[in-house]
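The excerpt is restricted to a subset of chains, each kept in its original location.
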Amino acid sequence: GDSKSPSKRVIAVIPKGTTHEFWKSIHAGALKAAAESGVDIAWKGPPKEDDRDEQIKVVEDSVTRRVAAIVLAPLDEAALATPVAEAAKDKIPVVVIDSDLKGDAHASFVATDNEKGGAMAAERLGTLLGGKGRVLMLRYQVGSASTEKRERGFLAGIAKFPGITMVSDNQYAGATAEAAYAAAENLLQRFPELDGIFCPNESATFGMLRALTSVGRNGKVKFVGFDASAKLAEALKTGDIHGLVLQNPFRMGYLGVKTALDVLDGKLVERRIDTGVAMATPDNMTTPDIAELLNPKLPENVR
Amino acid sequence: MSDSNAVRLVRRLGPFLGLALVLVLFTALEPDRFPTAVNFRTVLTQTVIVGLGAVGMTFVVVSGGIDLSVGSSIALSTIVIARLLRDGASPAAAALAGVVAGGVVGVVNGTLITRLRIAPFIVTLGTLQIVRGTAKYLAGEQKIDAPASWLAGLMAKSPDPSWLIVAPGVWALILLAGFLAFVLRRSILGVHTYAIGSNESTAVLCGIKVDRTKVLIYGLSGLMTGLAGLMQFSRLTVGDPTAATGLELNIIAAVVIGGASLSGGVGGIAGSLVGALVMAFLANGCTLVGVPNYAQEILVGAIIVAVVAIDRSKRGT
Amino acid sequence: MEGVEKSFGATRALSGVSLDVAPGDVHALIGENGAGKSTLMKILAGVLTPDAGRMSLFGSPYRPTGPLDARRRGVAMIHQELTLAPHLDVEANLTLGTETTTFGFVRRAGRRAAIRDVLTRLRLADLPFDTPVGTLSTAVRQLLEIARALLSGARVVIMDEPTSSLGRRDVERLFDIVRELAASGCGIIYISHFMDELREVATRFTVLRDGASVGTGTLDAVDDDALIRLMAGGAPTTGTRAPSVRGTPLLVLDGLEGHPRPTEASLVLHRGEILGITGLVGAGRTELLRAVFGLDPVVSGSVTLAGIGFSADEGPDARWDRGMGFVSEDRKHEGLMLDLPLSVNLTLSRLEPVSRAGFVDGKKLDAASREWIDRLGIRAAGSNVAVGSLSGGNQQKVAIARLLHHDVDVLLLDEPTRGIDVRSKAAVWDLLRSLANAGRGILVVGSHLPEMLAHCDRIAVMNRGRLGEARDASTVTAHELLTEAVSVAESRHE
């Protein structure tokens, strides 16, 4: 989605990676905003997925390319601060989406409240379990800020249920779904009697779902995950997953670009824009709002 | 080069002793949960992907080569299968296409290596990226959802006809490994594989069609990678362009722990399988015992060095 | 073969060679190092393709597409460099490329009788078929190389210096086989630098000089001098032995024992003398030198240089530091760095004189190497060419020159004249003699008795790991030495 006509302004939108439904939705939102405002989107993530230094390079290269503004989902709240400050010094406004950034060089932060998302998951799981039971959390990756916030929010929230014990919270799913799957299998082996599970992102949730299904414990253990994909939506329908914390990536992309355009037009923008989180459950998943978040319809040019 | 028969025996047994050690250790630490039928069934299923890759890689390593592109190639296979299923192909046809896609990557590797006369490490360092990029392109840079099919059952820990006991994928690994072990030891392709790895110029002087044999070896290994891709798809039930990133190092580690020499001429299928099992049991045991991930990482690294050190201590390389 | 030409890049290896061999003929191919003998034969055996020229075999045009094609059409070659796969066993090596198969699987049983028969002819009857070749000695491997050629039932057999790592008894065995082959109508091309060997086995000859055939005829009709003049394009230099002036003891071995060989070795090497060690191949002479030089561990006994012993943890670097140098028999794997420049190869053990403050000075390096290139008559395009591009003989000279550059007191030389042409051989011996005269001590391992007798001051025989007493070369006879070498050493291949 990178059609160039020299007269149009270009806004660089830099996700954390490119191969994920979540980022596809952000891309779609960004494209919608761009189409409404007559600007172009330069969509470019780090070539090596989840590599901080690679993302810094993309920001730097966008600056030398002289884009009008940058919308960035920083892989690291500290590491990306320097290149963003340099961009700001070069009069290129930066709007941060998805994960927060240190410093005040960026114009605005448009994102989900991750800690709140984690707390919502804890609330849902605690309620489902009636306030007691053995619960496991499979972490995502070492050093990933947004999922760490969700994990923190979840642990804080679950602590409010004195009857619930955390049996394990020190295992990591790793970067790929297969790694998550194998880790989950081994964890389930280790804890034959579990009541609840939380996973803080899509790939960990998916790996856990596969592991639960493969040992026939799907549906029997209360399971709350994070983010959406077609498979997870289906599992929600069949009752294998009991809750999915949903962000609104389309809105994030849309508002990210819109906010950047506002800054360019000299308008005053809010420092923090919350794009909201919602809890999808088997019961509410057919309501229009949740259904749209679960199965976002992406325009053809994103695919 | 001082190979008495006793030393050769130790070399052959080395990996097996390593496996026995891991099994005994975790049985002692977790007597209730580790040595159970269901846990072993789980670990065997987890071994299938690396195992299939390692069986193919054994041919490559024995011939004195290496293949860094297998991780990318597995991802490509899952994408090919998922796309075909999504577009309405029959599961069997999609599975076949996925396996063939792996074979094609292998043949391309072999052809580049022999035609351009570039070291396998470099060629496959290049195709590692080319194939990953192609997978992402074919996937439209996202995971591809595929309609449910019997392919998912290939890696089911409780297999459908329950008399199978273990997943069909495990049987595929066992049968193929057995057959290919025989091929490597006894077939003309196998003898030539050892000859090329042992002394390539001799192989040329003896009239072995070295280039053709190499293309065959990489092609065969590619088919095994494609099969590993099929099993990966069966486990995930989606096509994932970022699947198996870095898995090549695990596969090579399995082959090396299994006693193969990266300078060629030495190695065997049984050893490589045991190498794959050692790593799978280690990861499984560490999680059961609750060892943190960083410790597990350190342990795996130490074991690679230690097993090979013990194995090599009486030899030279 | 007629008008055959071949160039490697800028090097013109062959510039119009003609050669013909009749059935039943043993044809000697003679020439100095780098004359192009091996290249010519590789063309005949299908390893290289000629740039120009015609070949015919049994009257029909012959243009092999590769080594296998050549072998199928009855041409087999025993290469100068050993060409076995060390990890494969004896049987797999002998049948490599010509395996019989069913559905792609090797049928081993079929060829066993033939293999056994060939091995018996080479006196390797009890060699187990499943021994990995890498565990066998050089000599046995050389015999296996020959066995492979015999097994292919070739009508034309090319032998490129086949005796270079064979002992006398194996050489005689080989000659018997060569004669048998000739009698059965095979044509044999035989390359060697030993005139006496050639005369013993060959009838006709062709001389190559600088890639061209310069003479052909019957060996009986010419004497050695004439041949050497043909090879060299000038008069031969003959080394005459000056009387030795034996000085003080320099190197003393006392009850040296290694693993598994030597079992017992004691000797005293004096300044000014050339001490030869001979014996059957496999007697452990190489291992003696390796133990002395700290390359193999010493089990017991001592090595003393100029009155001071070496401790167990001192390696080759300590030997070089104290003035001892070593030239290995295995030049390719343990002698030269084939893709590095000649100059580096020559000076590697002692870079200090050609460097300043830890950095090598290019000019000094060039000057130092040019000196030895000139003095030893090394044929090379310059001091900067890769050593691998030199012919075998010239490579050997570079390996020896390293010791001269290092200016060592004690020279350990393992088969220093192996694979060197007659003129260079004389040059090497002259050089060794002048070094001895300058007060160095030289320990030479060699198999060719006439040569050893002609040039050494004293000779000791090694027999199954035990070193006999050194005897004055002017009084001992070849027969006595041979008797000592073979005594009680009846079954060598146990």
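Letters A, B and C mark the chains in the order given here, with residues in each chain numbered from 1 onward.
Note that a residue touches a chain if its C-beta (ideal position, glycine included) is under 8 Å from a C-beta of that chain, and two chains touch if they have at least 3 such contacts.
Nothing here was measured: the structure is a model prediction, and the numbers come from that model.
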Per-kind copy numbers - full assembly in this file: A x1, B x2, C x1
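Basically, only the chains that are shown with their structure count from here on.
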Where chain A and chain C are represented by their mean Cα positions, the distance between them in whole Å: 71
Distance between the centres, which are taken as Cα means, of chain C and chain B, whole angstrom: 44
CA centroid of chain A to CA centroid of chain B, Å: 33
Residues within chain C bordering two or more other chains: none
Contact set on chain C toward chain B in their complex: 47, 66-69, 71, 79, 83-88, 92, 96-99, 101, 104-106, 132, 134-135
Of all residues in chain B, those that touch chain A in their complex: 33, 38-39, 42, 46, 49, 136, 139-143, 145, 155-158, 232, 235-238, 240-245, 283-284, 287-288, 290, 292-293
Residue ranges of chain B touching chain C (in the complex, touch as defined): 1-3, 182, 186-189, 191, 194-195, 197-199, 201-208, 265-266
